[in-house]
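Take a look at this one; I'll ask things after.
Moving on to chain A:
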Amino acid sequence: METNICIAGFGGQGVMTIGKFLAQAVTDSTDLQTVFFPTYGAEQRGGTANCFVVISDEEIGTPKSDLMDDMIILNNPSLNKFIDSLKPGGNLFINETIVTDEIKRTDINVIKVPGTQLALDLGNTKVLNVIMLGAYIGYTEVFPVDVMWSTIEHKLGKKVELLPLNKEAFEKGLEYGRKNK
Partner candidate 1 sequence: MERVLMKGCEAISEAAVRAGCRFFAGYPITPQNEIPEYMARRLPEVGGQFVQSESEVAAINMVYGNASSGVRAMTSSSSCGISLKSEGVSYCAMARIPMVYVNVSRGGPGVGTIQPAQQDYHQATKASGNGGFRMRVFAPATVQEAVDMTYKAFEYADKDRNPVLILADGVIGSVLEPVVLPPQKTEEEVAAIKAGKDEWAAIGHELGSRAWINPGGWDNLLYESVNKAADDMYKAWAEEAEYELFMVEDAEVILTGYGISARIARSAVKALREEGIKAGLVRAKTVFPFPYKAYDAINYDICKGILDVEMSIPAQFVDDVKVAVNGRCPISCYGRSAGIMLSKFDMMDAAKAMLK
Partner candidate 2 sequence: MEELIYTKTKTIQPGKSSGFCPGCMHDTIIKLIGEVLEELDIADKAVSCSGVGCCGLFMDYINYDYVQCAHGRASAVATGIKRGNPDSIVYAYQGDGDFASIGLAESIHAANRGENITVIFVNNGIYGMTGGQMAPTTLVGMKATTAPKGRNPEEHGYPMHVCEMLDTLTAPVYLERVSCNTPANVIKTKKAIKKAFQNQVEGKGYSLVEIVTSCPTNWGLSALDSLDFLEQKMLPEFPLGVIRDR
């Protein structure tokens, strides 16, 4: 069983962090294989950012599949760029607050999460990525929820003061993920 995930958005939305946290959780707490593959533009700031994560119970071949099982999309340009590579029956997680373009495909599951709005409600747009991560895990349960949280906790490590906020963000995301099942 192999899951190919694409995460895409603006630079600064925490796209890479979502991918890295997923790969980190797999490495730390499972026997599964994983690859995190970032792609950047030449810009140091701004621009688009996207990355690919593969999670598999056997040796992984291509780190960037032609077809994605799951997709986490944080802005409109990314939606248009990647939606065709989501396989039929695949899961599309969108940051509903700003991903407003019409989704014409009807052969996919769309999980709408008002990520940016929820982050604003929590008082910090930086937790958008943790919200989306929560929603993704809550919906797919690609691995157990506590595995994901302990990785986030560990990665935030020294910034203990940020833990309560991130915990709240993660739970909000989880809630949306589970609700959409």
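Candidate selection criterion: all candidates are chains of the complex that A comes from, given by their letters.
Following the convention adopted for this analysis, contacts are C-beta pairs under 8 Å (C-beta built on N, C-alpha and C of every residue); 3 or more make two chains touch, one makes a residue touch a chain; residues count from 1.
Keep in mind that what you see is a predicted model, and the values were worked out from it rather than measured.
Put simply, of 1 or 2, the chain that touches chain A in this complex is 1.
Looking at the complex, you find that chain A touches candidate 1 at residues 20, 23-24, 26-28, 33-39, 42, 59, 61-66.
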